[in-house]
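With one protein chain withheld, the remaining protein chains of the complex are depicted in position.
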Amino acid sequence: MKKANYGIGLWAFNPCLDRFCASGYKDALTTKKKIELLASVKMASGVELTYPDDFQEMENAELKKYLQKSGLQCIMVSANVFGDRKWMFGSIGSSDKKVRRDAIGVAKRAKDSAEALGCDRITLWLGQDGFDYPFQINYREHLSNLVSGIKEVAEYKPKMKVCVEYKIKEPRTHITIGTAAKALLIAKECGENVGVTVDWGHAMMAYENPAAEVAMLGDKLFHIHFNDSYRYWDDDMIAGSVHTIELVEFMFWLDEIGYDGWYSLDIFPYREDAIEACRLSIENIESARKLAGKIDRKKLLAALETQEAVKSQRVVRELLYPK
Amino acid sequence: MKKANYGIGLWAFNPCLDRFCASGYKDALTTKKKIELLASVKMASGVELTYPDDFQEMENAELKKYLQKSGLQCIMVSANVFGDRKWMFGSIGSSDKKVRRDAIGVAKRAKDSAEALGCDRITLWLGQDGFDYPFQINYREHLSNLVSGIKEVAEYKPKMKVCVEYKIKEPRTHITIGTAAKALLIAKECGENVGVTVDWGHAMMAYENPAAEVAMLGDKLFHIHFNDSYRYWDDDMIAGSVHTIELVEFMFWLDEIGYDGWYSLDIFPYREDAIEACRLSIENIESARKLAGKIDRKKLLAALETQEAVKSQRVVRELLYPK
Amino acid sequence: MKKANYGIGLWAFNPCLDRFCASGYKDALTTKKKIELLASVKMASGVELTYPDDFQEMENAELKKYLQKSGLQCIMVSANVFGDRKWMFGSIGSSDKKVRRDAIGVAKRAKDSAEALGCDRITLWLGQDGFDYPFQINYREHLSNLVSGIKEVAEYKPKMKVCVEYKIKEPRTHITIGTAAKALLIAKECGENVGVTVDWGHAMMAYENPAAEVAMLGDKLFHIHFNDSYRYWDDDMIAGSVHTIELVEFMFWLDEIGYDGWYSLDIFPYREDAIEACRLSIENIESARKLAGKIDRKKLLAALETQEAVKSQRVVRELLYPK
Partner (left out) sequence: MKKANYGIGLWAFNPCLDRFCASGYKDALTTKKKIELLASVKMASGVELTYPDDFQEMENAELKKYLQKSGLQCIMVSANVFGDRKWMFGSIGSSDKKVRRDAIGVAKRAKDSAEALGCDRITLWLGQDGFDYPFQINYREHLSNLVSGIKEVAEYKPKMKVCVEYKIKEPRTHITIGTAAKALLIAKECGENVGVTVDWGHAMMAYENPAAEVAMLGDKLFHIHFNDSYRYWDDDMIAGSVHTIELVEFMFWLDEIGYDGWYSLDIFPYREDAIEACRLSIENIESARKLAGKIDRKKLLAALETQEAVKSQRVVRELLYPK
């Protein structure tokens, strides 16, 4: 079993506000400070940044140097086309042409910024593209706008990858790219360099088993976000804090499909110390990964062949509760 | 607005058992009796049959004649590869080759039977193909078996349509073809004559808005099942008994995409008189359809263009609650 | 059928932020401005205020006068023991005694302020009292703190009512007072002047049928919040925008139990014009109320006596879709 490389979305060090606690559960920090804190999580060597948010305090060159000095590598740049009221009715899929153009522009510049940091991929999480009410949008035009917009982003600097991250709701009551299958449908339409990001909590919220979805995605799986939840909502909790067996299974199948990307955290530690929450998350993932690594692969695959749950569950149980 | 043609799945007249009430809430009836009851629902002119279940009492020729005499047309034959313990670990997607062959055989014979009744399509609802437990199946082999099996069924008598009906769970805790997008992905892989059946309750259970999904499917929408539910489960209740506005929206979008197929019921009236439940269902659908037909299309599309929910909701509200 | 009195929670005119759009979808307004906007919703004559938030711009006397001038009456004061990071681990139920004392203090002062405005009741929505993780709190101590704290608030100025508003989650993944039954259990323990607020969306999120719960609560129903949602989450949408039949049923049962309080809105019109969202909400509620008023009560009760859904649904259907 080879070593896993861990990354963290820098937003774990944000104030973590919610709609009731507008000032957030923590103080806002500078980008530098956030990077410094993240770097103190020794198991992590990758950082996910958000464009333009994290690119405003330092010039690209300075930021690159600062990351290097901190022992970190930028592994992903997320195009922020969701966190401002201008995107409230959607971004790339908006019915407003000007908004669409702006959103595509942000995504392209996110690619520029990523490239400047030596990073080969961006995230498109189109969280505002969808609807809240019945009878709110023209579904067909919206979908057609989404596809052509993502295609345009993909064709710009085509050596860079575009990772479409799906989520079934929040902040809209219905987000268009809501499941792994819908993301894959769209990725297939948009080009070779377009793939899918599976976020653990987003998968659970869509009643997916994350392991089954990555097995379906195969090499269209471009990136992973870890966290945990109670299934019904994107709670963005500490990874491994609620679900254990499914996490072990996920690690097993990531290896089966030969996933060789980053293992990255997307958590919102509202009431937790962010550093500690990241540490515990990575330790939990790493424990699950090691446990998965101990599975007698041949024995398990033989058990799966019988489809008898008792047999395969016993394989895992013996590792989880050793005598 | 053109006339809608209504059909009913004959199983609405089954005993409607559940796991606690094994003997069912009603007496079992002969196929003839069930058809006779269905025929008494005057608004319905189509019937969905299940193969082999509904083909055992009468020969094809006799059944065809009996349907004609009853004023009914067979609009769909559902291949039963789910209702016997032999399919408990899956049918077309089973890891057991013999089971897969048997399932494909049932589906082909369902096509034969449909053809004999002058019906051009079958349903593949692969409700047993999935898993219950983490670590139960080999997801990749399973998916590959599913696709090649459906393809084989599609290629047999290729003028006949194969309607893949998705459902996210029940009877398995996780069914592989669980969402409209996953069904579409598979349909696209399996051929021109493979499309998707949208069941209202199955869509809701996957947190889909049925209207949005049919708009995505376009001419890959091959069939519709109506019923109603409280979203979390496939309650298979009387259509229109819980949700009103989304039903009106669904009817609007069926017209927008030019759907010209049947409007068919898939209900389980456990504790209701089946005839009355069918009648009320069709009346509700028809009322919603008429209401959708009264929508000032131009005005609504203009409201959708603004994406402002208040505007479009007002269009509907004025029809729902006239002064 | 007597006239209904409508109120609105003033927070409908807030910026409506969420965790992704920290600056909100709208500009922040002064309390005066918010009251002015609310007053422009002619069907509403009551306003719900939050303490201390809405009591900082004007002195009590000035605020009272301003409300009067605006044709509004303060019908409820909500004690804000949730919207600041100091309450992040709970308020009245915190394991930290100082936090508990502070929270009880806020609630008492909310009573003072309500009294000053001629209002006889406060809301205790203890949204931070619960937990996020397994193994996070000492459930028994927490519950005991909750009960003794609410009792203390109730005993202060005991002629004023304390309305416990339940919600199953958000902002915590698990809120202790999560269902109508749990709120009733606690209300019964805490005194005569403690009752329950039913919020439509909170009820739905707990898979309650709001009508059934108000029937259970009887005269322990102290207040109502209207809005709408897709059941799984507290979407706080325009009332009546998604669910129609259950809303009519709710209005029917409010009359059955002789509810004579306010019909108040708790909505978050993130992307909607707040005035228009309030207007449409009240119009929808009023339409459902009128429809419920037209129900032939004797006929309906007779249908309910048979427990046959088709019969009772027909009673409603005939009003909803008149010929």
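Going by the order they are written in, the chains are A, B and C; count residues from 1 in each one.
Following the convention adopted for this analysis, a contact is a pair of C-beta atoms (placed from the backbone, for glycine too) under 8 Å apart; a residue touches a chain by one contact, two chains touch by 3 or more.
Since we're looking at a predicted model, the values are computed, not measured.
From the list C:Lys34, C:Lys169, C:His202 or C:Arg289, which touches the chain that is not on show?
Only one of C:Lys34, C:Lys169, C:His202 or C:Arg289 touches the chain omitted from view, namely C:Lys169.
Give the residue, chosen from A:Glu192, A:Asp219, A:Glu276 or A:Asp296, that touches the chain omitted from the document.
If we include the chain that is not displayed, A:Glu276 is the one touching it.
Looking at B:Gln73, B:Ser95 or B:Thr173, which makes contact with the chain not pictured?
Of all options in B:Gln73, B:Ser95 or B:Thr173, contact with the hidden chain holds for B:Thr173.
Given that one chain is not shown, which residue among C:Asp199, C:Glu246, C:Asp266 or C:Glu286 touches it?
C:Glu246
List every residue of subunit A that touches the chain not included in the displayed model.
207, 230-232, 238, 241-246, 271-273, 276-277, 280, 283-284, 287, 291, 308-310, 313-314, 317, 320-321
For subunit C, which residues lie in contact with the unshown chain of the complex?
On the side of subunit C, residues 89-90, 94-96, 131-140, 143, 168-169, 174, 176, 178-179, 181-182, 184-185, 206-207, 209, 211-212, 215-216, 218, 245-246, 249, 252-253, 256-257, 300-301, 303-309, 312-313, 315-316 touch the unshown chain.
What subunit B residues would touch the chain not displayed?
With respect to the unshown chain, the touching residues of subunit B are 15-26, 82-85, 88-89, 127, 132-134, 169-171, 173, 229-230, 232-233, 235, 237-238, 241-242, 268, 270-271.
By definition in this document, only the chains that are shown with their structure count from here on.
Approximately how many whole Å separate the CA-defined centres of subunit A and subunit B?
34
Suppose each chain is reduced to the average of its Cα coordinates; what separation in Å results between subunit B and subunit C?
Here subunit B and subunit C have centroids separated by 39 Å.
Mark out which residues of subunit A touch at least two other chains, giving numbers and ranges.
Subunit A, residues with two or more chain partners: 89, 132-134, 169.
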